[in-house]
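Here's the structure we're looking at; comments come further down.
Only one protein chain is missing from this complex, and each of the others stays in its spot.
A, B and C are the chain letters, set down in written order, and residue numbers restart from 1 in every chain.
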Amino acid sequence: MKRIAVLTSGGDSPGMNAAIRAVVRKANFHGVEVMGVYHGYEGFIDGKMELLDLGSVGGIIQRGGTKLFSSRCPQFKEDEYQLQGIKKMKEAGVEGLVVIGGDGSYRGALELTKKGFPSVGVPGTIDNDIPGTEYTIGFDTALNTVVESIDKIRDTATSHENSFIVEVMGRDAGDIALWAGLAAGAESILIPEEEYDIDDIISRIQHGIARDKKHSIIIVAEGVMAGNELAKILKEKADITTRVSVLGHIQRGGSPSARDRVLAGLFGAKAVEVLLEGRSGRAVGIKNHQVYDYDLEEAFSNKHKADLSLYTLSKELSI
Amino acid sequence: MKRIAVLTSGGDSPGMNAAIRAVVRKANFHGVEVMGVYHGYEGFIDGKMELLDLGSVGGIIQRGGTKLFSSRCPQFKEDEYQLQGIKKMKEAGVEGLVVIGGDGSYRGALELTKKGFPSVGVPGTIDNDIPGTEYTIGFDTALNTVVESIDKIRDTATSHENSFIVEVMGRDAGDIALWAGLAAGAESILIPEEEYDIDDIISRIQHGIARDKKHSIIIVAEGVMAGNELAKILKEKADITTRVSVLGHIQRGGSPSARDRVLAGLFGAKAVEVLLEGRSGRAVGIKNHQVYDYDLEEAFSNKHKADLSLYTLSKELSI
Amino acid sequence: MKRIAVLTSGGDSPGMNAAIRAVVRKANFHGVEVMGVYHGYEGFIDGKMELLDLGSVGGIIQRGGTKLFSSRCPQFKEDEYQLQGIKKMKEAGVEGLVVIGGDGSYRGALELTKKGFPSVGVPGTIDNDIPGTEYTIGFDTALNTVVESIDKIRDTATSHENSFIVEVMGRDAGDIALWAGLAAGAESILIPEEEYDIDDIISRIQHGIARDKKHSIIIVAEGVMAGNELAKILKEKADITTRVSVLGHIQRGGSPSARDRVLAGLFGAKAVEVLLEGRSGRAVGIKNHQVYDYDLEEAFSNKHKADLSLYTLSKELSI
Partner (left out) sequence: MKRIAVLTSGGDSPGMNAAIRAVVRKANFHGVEVMGVYHGYEGFIDGKMELLDLGSVGGIIQRGGTKLFSSRCPQFKEDEYQLQGIKKMKEAGVEGLVVIGGDGSYRGALELTKKGFPSVGVPGTIDNDIPGTEYTIGFDTALNTVVESIDKIRDTATSHENSFIVEVMGRDAGDIALWAGLAAGAESILIPEEEYDIDDIISRIQHGIARDKKHSIIIVAEGVMAGNELAKILKEKADITTRVSVLGHIQRGGSPSARDRVLAGLFGAKAVEVLLEGRSGRAVGIKNHQVYDYDLEEAFSNKHKADLSLYTLSKELSI
């Protein structure tokens, strides 16, 4: 290969820029050029791209977001648009593609590969919900943002002896809630993967009050229910008044953590290696502490599983 | 005076601990003991307090919240409870009081003074809304928290080319919204002090889009309306889709900024000086860059005014 | 005026980008174009500059450093080079200049004005040492960086019960040391403006130990002496072992604080106003909490004075 392309797709995550940089530099190291495709698959269809040289990825390793922009592109599900994009790419001498994004983005990469355009997926999403990899790029940063926010909320919770509900991201995956809850010492954590037990939540709050600890923090993943809804339930069932904080979009931004940047470097470089070795339809990931690549299909056929031992541990530590 | 007391009251703010520390150390420097009253005026009524020595205020200068806890205490408006508290204090040899809090808390301090118990107010609130002082303790920290949050939101706004509405604290005072909007380069800022012009807001967004800038940030103080409400108006009036982020209680917490800690040091020390000089019924503040004290009554009879030149400037810079 | 220029000069400081942005946008608001001159006076001499439109200053308000680069340019002291630069500027239709930098940079601005090229100075330096203004752009950010660093050092100092010497920037001005020392609760502060009393420093450490407080923090401005030198003195005079931390260049970088960004906005806009009003040879500053402009010459004829009441206060609070 003489020239490949890279794009970012789906929800953005901190570290995507570091991954783009790694793709460009690793490819350049092997004498391969990299085109940066703008706006995800939208730009792929239209051939909206630009050559990324070493200088163009200078000074981005520490930046949140993605300099290539991202988008969700429903029309890319259609063969017609995929083929149009492949044509544009081939005309520009592009022979392979690195897609940085979530599992939705992986489907596109698989389709392209099947249609003869070698593509590789790099897991970039704050949700940490891609099957086949222990971590995704952006999760660690989001986690730290959430934990720092809860630390702030705890200041005021402690001072006023209030109970707080903190709603965090995670529609289907409880990783952010789980890790953040454990790291922040939350009294209860509600995740989509586990039935919550409202009586247990209530009893933990009351138990705390009994031992003169008058504040508590409850983390709820948005996929379980809205923070306000939980507040209503607690009020109705046990007359417990809580305040609700919805962390929202601050979870997606920010300068990537060291860990996310290193992961982005490893994954970006691995993706280039896979392409240059003539393989495709692969996703890169980390498993047993080892960077590796696996069939893109596995990312759909399997389901991400949160580490539920953390859930148990959290319950034991928040007695 | 041989012994004074200090309490924190109303909404907590970062830097309250630094102010407590300053009161204790400044008083100790002059050979005066300090009792720490717990839970604001509630503890004052019940005489719930403890001697604060040098060691007890060690390691708190950098901590958010207040180690003395805070509360809102409606019953303290009644003479009976005020007198009960004064009695408790006098029994414990306490001869004066420093109240760290907002202007609601100042009323209590004035009442106590009128009833013969010398009290001085120190402005501690993130809202920066106390008449007579350019800055309150906690404002600078809250401001930085808001600005850092908007920086994160901008990462994702830029990557996805979305418009964001960020709802910040400020029921009656627009200071947080105003300063944060200017510091974060927001396209529009809505504050309680000024009528907003929905057509101007819309035209700024559309103007940005016209010059190929597809994201924008709108800051709204909670006192104007909820972020969701504004989103609805923009959708209905101009079919503009926005995302809403409500920053909420993270604005109250966090380690105080350098500025807030210095202010806390200056104000806490000044309050002790005022008491030791035999004066009372005073509030400390900063005016024309000078720490001074003024009549507590001024804090109610006057109304805080946000610096509206910042509002004008913001409009000029966000063209 | 139809077109002006802006440059950054001398040591860089956080908020310079926000000031550049304010100059561009304020000028644009008044229909005036702005050229960005690269590498300070070096680029001025060579006419190395570029038109800065609204988009070119997008997304820089939160960035440390300066997108126009900075340099120290000794040759600019010579008339010949000043005149050459003015010629280049006039050829490009540039009619005035905003210089963002320290007082060294102000001399150039004054020379240019005297030679018929209207120039205005904006105080950008972390040292806070420009006569005529209470604050300079970058000081607040540097201060927070220093205080956060000391907070970290205190963690380990407390855990190991060590004494630490922290060397901070400030050759002639003690502002960083003074404010940071007060904000971080340092036991002793050494600044260029005041003779230090080594016996007092020693006795404070020993006094702390006597009351079972086994760690202490001493801040020394580099202008007084190197941290290592102080450590040697303490060892020799009183057999006190200390560890030394030289904060160094991290003090110059980082995303500007909210305060510095607001100041940058105010100062940048004011500088443009001054030029458009046909005035020049002026510096902008803040005095008595009011943005104003004053004769550039005052910035040399006067000497910056640190607020020594903070010094006294710090001694009283660190008993």
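By definition in this document, contacts are C-beta pairs under 8 Å (C-beta built on N, C-alpha and C of every residue); 3 or more make two chains touch, one makes a residue touch a chain.
Keep in mind that this is a model prediction, so the values were computed, not measured.
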item	value
Touch partners, limited to displayed chains, of the chain removed from view	A, C
Residue touching the undisplayed chain, where the options are A:Asp140, A:Glu193 or A:Glu222	A:Asp140
Candidate in contact with the missing chain, chosen from C:Gly170, C:Gly254 or C:Gly268	C:Gly254
Option touching the unshown chain, where C:Phe29, C:Phe69 or C:Phe300 are the choices	C:Phe69
Option from A:Val6, A:Ile137, A:Ala184 or A:Val244 whose C-beta touches the chain left out	A:Ala184
Residues of chain A (touch criterion as defined above) contacting the omitted chain	21-22, 25-26, 28-29, 54-55, 58-59, 61-62, 134, 140, 143-144, 146-148, 151, 154, 158, 179-180, 182-185, 211-213, 255, 257-259, 261-262, 265-266, 269, 287-289, 310, 313-314, 316-319
Touching residues (missing chain, whole complex) on chain C	8, 11-12, 14, 16, 63-66, 69-71, 145, 149, 151-161, 164, 243-250, 252-254
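Methods note: only the chains that are shown with their structure count from here on.
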item	value
Overall pattern in which the protein chains touch one another (line/ring/star/complete/other)	line
Chain B against chain A, contact positions shared by both copies (same if over half, else different)	same
Rotation, 0 to 180 degrees and nearest 5, that superposes chain B on copy chain C via CA atoms	180
Centre distance in Å when chain A and chain C are each reduced to the mean of their C-alpha atoms	39
For chain B paired with chain C, centre-to-centre distance based on mean C-alpha positions, whole Å	27
Distance between the centres, which are taken as Cα means, of chain B and chain A, whole angstrom	35
Multi-partner residues of chain C (each touching 2 or more other chains)	none
